[in-house]
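Removed: one protein chain of the complex. Kept in place: all other protein chains.
Right after this comes chain A.
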Amino acid sequence: MTTTTPTPTPTTRGRTTSGLRPSLRRVGVLARAELRLLVRNRTALFNALALPLLTVALITAVGGVGDGAPDVVGPMLLNVLTLMALTFVVYYNLTVAYVARREELVLKRYLVGESSRAEILAGAAVPAVVVAATQSVLGVVGVSVFLEPPALVNPLLMVVAVVGGSVMLTALAAATSGLSRTVESAQLTTLPLLFVALPFAGLFGGAAPGGSSGVFDTISTFTPLRPIADLMMLGAVGLDRDGQVLSTFGETVAAGRLSVAVLVAWTVIGVLAARRWMRWEPRR
C-alpha cells in the first residue's frame, strides 16, 4: 500500500459483469419482475391471456376459416392463434410496457446499473414471449384434441416462426415505443402493424386480400407478419405458399427459405429502427 500504481484498476475486487451467464442471470431477474408487473396489471393480463383465444373463438364462430374440413380448419386456427399471440401479446403489450417503463423513469434507472440495453429489453420481453409461445403450444394441443392432429411435417419451422417472430416483434416494439409519447398514443403507433400487416399475413384464409396470386400476394410476401404465417403452415401441415402440400422435412426447409430470409430482414430492420428511435428517458 506504500507504492502508487500507474492507474487504479477497476478489477481489484475481482468483479466482472461480462459473459453469458451473468447476462442470462440479469435477463432472468428482470423477466421475473416484469412477470410480476404483468400479473398485477389486469388490462395487460387480459390482452395477454384472453385476447388471442377470444379472437380464435370469434373467427371460428363466424365461420371465417377454411371450408369446414377439420384437417384445414385446425392448422388455420393454429395460425390465427399464433399471429394474434405474437402481435398482441408480444408486439402490442411490449410496446406499451416499454413506453410505460420509460415514462416512469424505470428504463433510466436500469440503464445506470450493470444491465446492458439489450438485457433490459430482453428482460421485459421474456414473459410476453413465454406467454405467446405457450399459447401456440396449447393451440397445437387443442387442435389435436378437438379437430385432427396436424401432421407436424417440420416442427423446427414452427419454432423458428414463434421464436424468430418474437425477436423481430420485440425489436419493432422497442422502435415503436420510441415513436409513442404516452401509453395512450401507443394505441395509435401500433396500428400500422396490427391492422395493415396482419391481414397481409393471410390471417383470413391463407392468402393476402385479393387472392393467392398476383401483386397483392407478392407484396404480402415481404410484409413482416407473413413469414410467421407461412412458416407455421409449412411446419404444421407442409402447406407451402403456392398451396401445395409437401411431405418431407427437406422439402419444407427448402420451401421456407424465402420466409426465413424475410423474417431475418425484418428483424434487422427492427433492430436498426430501435437503435434509431428507441428512447430511454422521457423527452425533456
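Everything that follows uses one rule, which is that a contact is a pair of C-beta atoms (placed from the backbone, for glycine too) under 8 Å apart; a residue touches a chain by one contact, two chains touch by 3 or more; residues count from 1.
Note that contacts and distances are computed from a predicted model.
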One chain of this complex is missing from the view, so tell me which of "Molybdopterin-dependent oxidoreductase", "Transmembrane protein", "Nitrogenase protein alpha chain" or "ABC transporter ATP-binding protein" is its UniProt name. "ABC transporter ATP-binding protein"
Which residue of A:L20, A:V112 or A:V145 touches the chain not shown here: A:V112
For the chain that got dropped from the picture, name the residues of chain A it touches. 4-13, 15-18, 22, 25-26, 28-30, 32-33, 36-37, 40-41, 101, 104-106, 108-116
